[in-house]
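Questions regarding the structure given below will be posed in turn.
Up next is chain A:
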Amino acid sequence: MVDTLSLICVLPFACGVAALLCRRAGDLRWMLGIGSGTGVLLAAVACVGLPGAVGLGGLLRLDALARVLLAVVVVVGALSTAESFSHWRDELARGGATAALVGHGLPHVRAYFFWQQAFLGSLLLAALSGNLGLSWVAIELTTITSAVLVGFSGGARAVEAAWKYVVLCSVGLALALLTVILLYALSGGGGLHSLEWNSLRVAAATFPTGPAKLAYLFALVGFGTKSGLAPLHAWLPDAHSEAPAPVSALLSGVLLAIVLCTLVRVAGVTAVATGPAFPYHLLLGAGLVSVAVATPFLVLQDDLKRLLAYSSIEQIGLMAIGFGLHAPLAVAGAVLQLVVHALTKSGLFFAAGRLVHEMGGGQRLARLRGLGRRAPLLGAALLFGVFTLGGVPPFGMFFSEVAIVQGAIGASAGAGLLLLLMLSVIFAGLTFYVGRAVFGARRQGPHVHATATGLAILGLPAALSVVVGLWTPGVVAHAVSAAAALVVGGHAL
Partner candidate 1 sequence: MTVPETGLLGGLADLLVVLSLGLLVVRPALWSIGLLAAQAAVLAVIAVVAAPGAGGWVAAGVILLTKVVGIPLVLQWVARRTGSENAVDWSAPWAWLVGAGIVLVVRLALPTFTAGLNPQHAVLLGTAVLVLLLGLAGMVSGKLLLAQAVHLVVIENGLYCAGLALTGGLPAALDLGAAVDLLLVIFVLAWLSHHVHRLQLPLHVDELRRLRG
Partner candidate 2 sequence: MAMWGAAVGQALAVLLVAPLVHGLIQRTKAALQGRHGPGLLQPYFTLIKLWRRQDIRPTPASWIFVAAPRLALGIVVAATLSVPLLWNPAPLGWDGDFVVVVGLLALERYVLSLAGLDTGTPFGGLGSSRESIVGALVEPALFALALPWMVLAGSTAWPALVAASASATPASVVRFFGLGAGLIVSLAETGRLPVDNPDTHLELTMIHEAMLLEYSGPQLALISLAQMTKQLLVLALVADLLVPWGVGGLALPPGVQPVAVLAKWAALAAGLGVAESLSAKLRFFRLPGYLGAAAALSSAAAVLQVWGVR
């Protein structure tokens, strides 16, 4: 039972429990540091040395797609854990709204880290799951753990967000459960292992078309809700904007992508039964709708974190389009987009979180001005992130967006051009707000000096996103194309 993959998944849960037992903040830091470090190390070993590894009695499987997801989760997770410390330091030091509500002190921080680590663990489970059933359970688990985190500050807005989050995602996942049930039934029962992706793909050849389609529709709506595809996305901006910034990073960068990948795997299974047009065209349409729906909110927005959240909807839409196009290049683009987006968006959320603390202006965009002079690091991080999200070279998302849009234009010139139009409007919206915040007249206030950890936490994802997106070393390129081949071709690695 004790294999690397399950170890990777169990480690955060163990860390979470250990966090509850920690007596001092210092202990917490050491313990989580060691835990995260071990996790990253294990993941690196697994990614490099154990392609195709199986764990937890076959429930976990490190195929090419899972490998990419694992790398992303571990990196963003470690960053999020690191950022959580400075988040809580600032939160408690400045006595913000949260501190007033939950009271000062360690217990809350311990509870936070318990839930944060549990969330991370469930994300890892979902990422590594080689089994539809386990995926569903893991994703449901992420809802519960992250819902607590969303509402963690206990403020009215946070509770409202958490409520909506739980209700909408539970409903969504309930719908997705029907997919699990249907596919299980169609594959003829026979225990949990018949829900493994590989066995499902094999079995799908004999599925009757109608029920397979029904199963996919429910998966689309169910997992689509959780992964923030419009118009099922409504929980997303609320949850992202109210959660503590390190959690928002995990939610936006990782959770959405993992669920989307699960949906793509279901689509792969369905494609065997119904032919590729049915599932992938629907996915493509959902992606287009998502980009379109996100656009107005990115053009008119008054809240920094909501801006980032809507950008996540747009990005997930783009990835859905990439996967939905089902051509090798576009799918590779989507996978690359996924990676770079996770890195970039987490950096952006970290920066946004720090802004809320350090500039004292809240998340209101209208009140942010002159960051470039007052807090150059944050300003640079914001600008960098926004340009990356806009797909502007020489930042990270250029190649992935080009690959996706290339696919879209190849499929339908009109739709592709429309997509490009929406992307430019979105870019105009994002840069308007961020440009005004970074430049613009300097408001009164102290100069915020960059600390080494701040530089590391904000700089690392940025650097990684450029390395991955623009330079794309051979290892990364290979991993991405392998994942794309898995999605397109369906053979496990």
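The candidates came about this way: all candidates are chains of the complex that A comes from, given by their letters.
One rule holds for everything that comes next: a contact is a pair of C-beta atoms (placed from the backbone, for glycine too) under 8 Å apart; a residue touches a chain by one contact, two chains touch by 3 or more; residues count from 1.
Small disclaimer: the values here were computed from a predicted structure and weren't measured.
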Given the complex, what touches chain A, 1 or 2?
1
Per the touch rule, the chain A residues reaching candidate 1 in their complex are 133, 136-137, 140-141, 143-144, 147-148, 151, 154, 156-157, 159-164, 166-167, 170-171, 174-175, 177-178, 180-182, 184-185, 189, 191-192, 195, 208-211, 213-214, 237-238, 241-242, 297, 300-302, 306
